[in-house]
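Missing here is one protein chain; the remaining ones are kept as they sit in the complex.
The letters A and B name the chains in turn, as written, and every chain counts its residues from 1.
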Amino acid sequence: MSDRIMGGVGLLLAAFFIWQATLIQESFISDPVGPKIFPIIIGGLVGLSSLAIFLKPDDEPEWPDFSRLFEVGLTVAVMVAYAYALPSAGFVVSTAVAAGYLSWRLGTPPVKAAVAGAVIAIGIYVVFHLILGLSLARGPWGF
Amino acid sequence: MDTLSALADGFSIALTFQNLGLALIGCFLGTIIGALPGLGPSNGVAILIPLAFTLGLPATPALILLTSVYYGAMYGGRISSILLNIPGDEPALMTTLDGYPMARKGMAGEALALSGIASFVGAFFATWGLVFLAPQLVKVALLFGPAEYFALFALAFATLGGIASKNQAKAALAAGLGLGIAMIGVDGQTGVPRFTFGEVHLYDGIDFLVAIVGLFALSEVFIFLEHRGTTKATGDASGIKLGRLTPPLSMLKQTAPTMARSTVLGFIAGVLPGAGASLGSFISYSVEKRLVDKNNTFGTGDPRGVAAPEAGNNAAAGGALVPMLALGVPGSGTTAVLLAMLLALNITPGPLLFTNNPDVVWGLIAALFIGNVMLLVMNIPMVSLFVRVLLVPPRYLMPAVAMISFVGIYGISGSTFDLMVMVFFGLLGWILRKLDVPLVPIILGVLLGNQMEANMRRAMTISDGDWSALFASPLSIGLWLFAFFGFILPIVAGRFFRPKFPRTDSEADPD
Partner (left out) sequence: MKNFITRLAATAVAVVSLTAAAQAFDPGATECIAPANPGGGWDFTCRQVGKTLQDLKLVPGTMQVTNMAGGGGGVAYAEVINKRNDANNLIIAASSATSTRLAQGAYPGNTMDQVRWVASVGADYGIIAVAKDSAINTLPELMEMIKADPSSVSIAGGSAVGGWDHLKVLMAAKKAGIEDVRTIKYVAFDGGGEAVTQLLGGSVQAFTGDASEAKGFVDSGDIKVLAVLAPERLEGDFASFPTAKEQGIDVIGANWRGFYAPGGSSDEAYDYWVNAIGTVYDSAEWKDIMAQNGLAPLNLRGADFQAFVADSVASITDISKEIGLIH
């Protein structure tokens, strides 16, 4: 079933891709092939392979139960929040929180996880910023 | 003999305490940069350019520092590929295919040491190639016009069928997805935006590093999260065997021909501007699998599958210096940065570089030899250090990997948008892995898609839209035939003649 859904999604994606490709604005003077044809060929490739998957699906993979799916979803949300928090909260704080959360969800007791988060954040800060000189998000406290 | 005496002069320039110190620092930093997901050789070199300027280094020492970083990163990429199944940078992508299974089998130490030796062999002979063959090799690069490049990229995609999962349709879907992602952004030929939906961040396209880190590193985190509390997540660390720290002699013997062939292939791929190290490791792996994988052990932890891409990508790194020095055309992202560095130092690469600035060229080449030996000496004892990463429980290791991935991307681009794209790729990678869709073809598509299209369109412009121009020269015909008979036909024929055998034992090589 999963493969059939993927095949279906792939077909829709291919159709969308080809439709978008036909909407590409041609520039005033172009080469003989133009900017549309190659994307359309790719759309065709995606469509054909999706069709093949739809018609000849593999065995069903083992999906996790609902609570684990929710867990993955929540982690994605934390990562998105982390990306947004970086510029305003600064690197060390937001990283410590995000890494601590991940460590906790992967099975570390909460207190240890918080320590792990802080150690990871400071370790990365030392290597990437102080040694390699990359500019990380500064935040209100400068780190 | 002129060449040898020039090289001796080069060594006399490079062998000072200061330069050796710089090479050591460069090799060390490069190895770390290569091993960290999200930082590869090209941004590693770019990061350290300010350091070279701050130290006020003259041309030769600056180049020695930066090329050591370059070679170091090529060595370092394999470490996270083997230990974590996360390529440290794009040329180390193929090393995950057999390196990680080897580590799972308790042969992490052997895999690391073997890949270190393969890297050394590839880089060492490629540097000799650079010394003796640079002028002739430039002529090889000139043989490749747009049609030939297009055939070369088509060949790369044809080889996918051989390496990818059991379901060819899924490999094709993955390649299509990658190519489609590559199409996002402003069209280099006509300057019109494509698939950008008015979003200015998409004008420059999607950086392949963002895709790699998302697909491999973040999806790995999700997999561990999914299996928390089961043996996969917790049982591993206690039961892990680090294995020997040096490869047995028999393994070296077994992989020696593989290293030799892969060095040659990788070097040639490196010499072609626009192909680069990733293509070098890719072609080396797939050709080697085609040639020697009689029992279908590639992909399950075959040492030859580790030696091939590592010899290939390090040879390509050396090869890529040929067009950069002799033509002033960068053959890869990293050489583009090195080229910029040369220009900033007021040295113009090009046909006259060897005559006008021999001290720079030969000093650089000598530095490559020194750096390479240094890296081998440094890497073999460090294997025991690296494998200890596996002893870190995943509940501490995976958060660190995830955060390093974020920093690698954010530190280069400073863009929240890139991070969002990366999280999206992480989720996509997790779903695709569940569905048994291979991830390597996606990256290949993202890496090569634009070049493939641009060369097709250039060939069409030159031929006035006559498609037969794609098959006009002997070289392009040769590449097409190789792709067809070497990779496409065996798959089709295998399907056709033995459709009823169960999958497990029908995959033996048809030759």
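Definition applied: contacts are C-beta pairs under 8 Å (C-beta built on N, C-alpha and C of every residue); 3 or more make two chains touch, one makes a residue touch a chain.
A quick note: this is a predicted structure, and the numbers were derived from the prediction, not measured.
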Option from B:257, B:328, B:393 or B:486 whose C-beta touches the chain left out: B:328
Residue in contact with the excluded chain [from B:350, B:381 or B:478]: B:350
Touch list for chain B against the chain that is not drawn: 50, 53-54, 141-146, 185-191, 193, 200, 203-205, 273-274, 323, 327-330, 336-337, 339-340, 343-344, 346, 348-353, 454, 458, 461-462, 464
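As a working rule, only the chains that are shown with their structure count from here on.
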Where chain A and chain B are represented by their mean Cα positions, the distance between them in whole Å: 22
Chain B partner contacts - residues on chain A that touch it in the complex: 2-3, 6, 10, 14, 17, 20-21, 24-27, 30-35, 38-39, 42-43, 45-46, 48-50, 52-53, 56, 58, 61, 63-64, 68, 71-72, 75-76, 79-80, 82-84, 86-87, 91, 95, 98-100, 102-103, 105-108, 116-117, 120-121, 123-124, 127-128, 131-137
Interfacial residue positions of chain B with respect to chain A in the complex: 29, 32-33, 47, 50-51, 167, 169-170, 172-173, 175-177, 179-180, 183, 187, 189-195, 218, 221-222, 224-226, 228-229, 233-234, 394-396, 398-400, 402-404, 406-407, 410-412, 414, 416, 419-420, 423, 426-427, 430, 434-437, 449, 453, 456-458, 460-461, 464-465
